[in-house]
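Quick one: structure below, then a few questions.
All protein chains but one are shown at their positions in the complex.
The chains carry the letters A and B, assigned in the order they are written, with residues numbered from 1 in each.
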Amino acid sequence: MVPGGPPVRDPVNDPPEPVLYMGFLRNVVAAGLMLAATLVCAAADEAELRQLVAKFADANNFQATEAVVRELGATGSPAVEGLLTALSQGSLYVRKADDAIFVGDEVGPDIKLRDPLNGEAVGTVAKAGLTKIKVNNTLRRVIRDALGGLTLGSNDPAVRLAAADTMFKNPDPATIAALDAAIAGEAVDSVKARLEQARASAVLLSDLGEADKMAAIDILSSRADQDSLSQLSRFQASAEGPLRASAAAAVATIDQSLALWQVGQNVWYGISLGSVLLLAAIGLAITFGVMGVINMAHGEMVMLGAYTTFVVQQVIRDTAPGLFDWSLAIALPMAFLVSGAVGLAIERGVIRFLYGRPLETLLATWGVSLILQQAVRTIFGPTNQEVGTPTWMSGSFQLGQLAITWNRLCIVVFCLAVFALLLHVMKRTPWGLQMRAVTQNRRMAASMGIRTPRVDALTFALGSGIAGIAGVALSQIDNVSPNFGQGYIIDSFMVVVFGGVGNLWGTFVGAMSLGILNKFLEPYTGAVLGKIMVLVLIILFIQKRPRGLFALKGRAVEA
Amino acid sequence: MRGHLATWANTVVAGAFAAGISITMPAAADDTIKVGVLHSLSGTMAISETTLKDTMLFLIEEQNKKGGLLGKKLEAVVVDPASDWPLFAEKARQLIEQDKVAAVFGCWTSSSRKSVLPVFEELNGLLFYPVQYEGEESQRNVFYTGAAPNQQAIPAVDYLMSEDGGSVKRWVLAGTDYVYPQTTNKILKAYLESKGVAGEDIMVNYTPFGHSDWQTIVSDIKKFGSAGKKTAVVSTINGDANVPFYKELGNQGVKAEDIPVVAFSVGEEELAGLDTTPLVGHLAAWNYFQSVDAPANAEFIDAWKAYTKNDKRVTNDPMEAHVIGFNMWVKAVEKAATTDPDAVIDAIVGVSVPNLTGGFSTMMPNHHITKPVLIGEIQADGQFETVWETPGLVVGDEWSDYLPDSKSLIADWRAPMSCGNFNVATGKCGGKAGTTN
């Protein structure tokens, strides 16, 4: 009930009376017809299903729809699989004209209709002529469970695996017989193991004997994950005698192994956060570390990279949707060029007049960052832009008890690749040699014939370009908005300063250790205090080592 | 109970309408009535507030097409407080004192509202505030057209506890660490405990502003949700941090069927920056969705798209709040036949205007409005589909019944009480000293 408000009446539970009455009447009629049909012609399987499906037209609330779904699921007929899937995706429609049920695919303003059972195309109708059958979460779950039972016999092992998982998570003693049959007929080992686990979880709830339950505990404890832990601990609470003891032992073992995995999980999260920090900071390590430019516009270079990704995806969506999975690969060089070009322009236009006055580059680049932000806001608008994730980067996979998401893994790998490439450029190419020469002794380098202004400009462009490709990667995990860069700039500076200015390895170690430190603090202190503590630790650390983790060695008094 | 039903509202509408036509309008064609628009156009809040500025310009243009107000044209005065809270106060002062605007529509964050409150109180201006907020406030010069906690949070929790919502037994209250989430979560916690939810079944988690690394928290939520009881997340996470949060949810495979997330700050505008396919089924509680099937809404969306010349521009709840607030102000001015703040404050209570969901919203004596509460599920096209709604209208409750110290407070700005924090237990108006003008 809503306090201070009127009594809340639930429109779904309490539909207007006449409709309910009508619906009820019709249901009675339909049920009667169906009964008659069954009696008259027991073989008319499809006709029977169609009768059931037709009930959707009268199901005007979620409960009624749910009842129909259950009935359909209970038929065990594989023909309803596609229909139920369509319902859970919200693409099952009632034609207003004759209350017929269809699966529909949206095509612009119209909807292409298919027969719900055999999938034959029926024609196209305007949206206004159809009513969509609404689903909610509860209904989706019911459908999923119903499908779980139906798809146990599927030909595709992956579908069977998913079915086994669903049944594992929703244990029901009534399914033991079906599972036994499925286990007997299963040829694929991994699926078989899952089916056995599903059976074990059902056995714990059933009234089978102690021996069966003991075996079930063994199977579940070998699974050793969070789900089996919660099932076992629930069982432990209700069990007695030796069963209770063995369940308790299993719970303890699982707890222990999960605690270990937890550490691994934190390390992984730390590495993944570290690589985000590294990606954001690595361009800065060049512009700030090598050139001494306090580049406050660095975050905006990252933002430009992210916006380039958005534009590339937009173009691909309009012209060649098939290339979408490649959009990030296409965006990478584009982002490098865009951010690099802007960086070059900034260096030539502003920064080259300020060399030797590092603190003033801070002011000028801060000005540049404001202009870039507002420019992006004017061109693209202030709201978030949608950057899609290619299918191969979505989802996650399990490594033992570690859930590793593909996009994080891709970012870690990508970040290491960028780092390796950059090291290669700095250490193994003539350009890198020139850069280092200019950094170490500018006048000597100039005397040797190196065109120092050109090296400066290219170095700055390189740093900016790297920031741009970082933007491509970061667009996958964060908002693409004009404020995008602001979120990273302070963290990036902390990483570079912590690691030691002018040293790429310092930046690497700095980013990774800050990432891992953050993730180990977070569970104990919460995210907010964790972040504050990391900042305080950096301040304290700088007192101890005023030149960062890996300071450049030199003999000058004020180097 | 201070419950009011739509029927009550209807009589008020009729009355207000009658009052409206009996007014003879003075003709002063060359004169204009100024309307202040106080929304950040730069800085961190521009992302949300710029749309509201456009909405106001649109509404003013529409009103001028209809012949303006009291025979005068309306003129928008747009300023940019640049997401800087003290600048909000400065700009508010400029609008009222220098530009002499008749009313101000603006602010988004509570901080910005708090920062301008003393100015409106001192200079006796009018502020229409269109965003859902934590409540615990009622001020003579401010009209709260967004949702109070009981118009968003509590119905959402009610829904999730119901059979339709999945009979949720275990709750994660996740929010950004600032006043709105803290207060809302306090109210929710008290409410849940009053419904018999054990303390161990509630997990509270706070994150900093703009938090972007959600790995640990999402995996904690997963773990919390695997205890065998149906679990849901109530999210008061602030706008900017939502996108990475939902991306992480999608990637870690947290499905709405298993652990639904109901959010109070995620609307159509926020979803526009997301691929919503993995998020289908997650929930939001608002008083308006773009997808609402009502003639008034369809008309508004068409006009809005025509005005912005952008077919993809979405509409959202705070926009509707401005539409309601603006129409209420127009009606109250017509009723009072003047833009004088005192007259408008007296006239506006009880004014009722159509909202975009097919009903009427009424300005209550506590300066909050009546609204329907809708629960929507995210769809693959970035819109919401309403799965549940309150049949009647809910009155905004400024002083929560679930906080011990505000339980006995009420607000009624009509004479003779004219008080924003009347204590029914002691029979005294608590902060009267502060509301002089």
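Note that a contact is a pair of C-beta atoms (placed from the backbone, for glycine too) under 8 Å apart; a residue touches a chain by one contact, two chains touch by 3 or more.
In this section, contacts and distances are computed from a predicted model.
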item	value
Hidden chain of the complex, named as in its UniProt record, picked from "ATP synthase subunit a", "Urea ABC transporter permease subunit UrtC", "Xanthine dehydrogenase family protein subunit M" or "Transketolase"	"Urea ABC transporter permease subunit UrtC"
From B:D54, B:E75 or B:E90, residue that would touch the chain that is not displayed	B:E90
Touch criterion as defined above, residue of B:Q182, B:S291, B:T308 or B:S418 at the omitted chain	B:Q182
Among A:L370, A:A437 or A:L549, residue touching the chain not depicted	A:L370
Footprint left on subunit B by the chain that the document does not show	41-42, 78-82, 84-87, 89-91, 93-94, 97-98, 109-111, 114-115, 117-119, 121-122, 136-137, 177-179, 182-183, 186, 206, 208-209, 403-406, 409, 420-421, 423, 428, 430-431, 433-434
Residues in subunit A touching the chain absent from view	288-294, 296, 350, 352-364, 366-371, 373-375, 378, 438-439, 442, 452, 456, 490, 493-494, 497, 501-502, 528-529, 531-532, 535-536, 538-540, 542-544, 546-548, 552, 557-559
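Here, only the chains that are shown with their structure count from here on.
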item	value
Whole-Å separation of chain centres (CA-atom averages), subunit A against subunit B	30
Residues of subunit B touching subunit A in the complex	1-5, 41-42, 44, 46-47, 50-51, 150-151, 154-155, 158, 162-166, 177, 205-208, 210-213, 215-217, 219-220, 222-223, 226-228, 240, 243-244, 247-248, 250-253, 256-258, 260, 269-270, 272-275, 278, 280-281, 283, 373, 377, 379-380, 385, 387-395, 397, 400-402
Contact footprint of subunit B on subunit A as seen in their complex	1-13, 62-63, 89-90, 134, 136-138, 140-141, 144, 226-227, 229-231, 234, 265-266, 269, 272-273, 276, 373-374, 377, 381-386, 388-389, 394-396, 403, 405-408, 476-483, 486-487, 518-519, 522-523, 526-528, 531
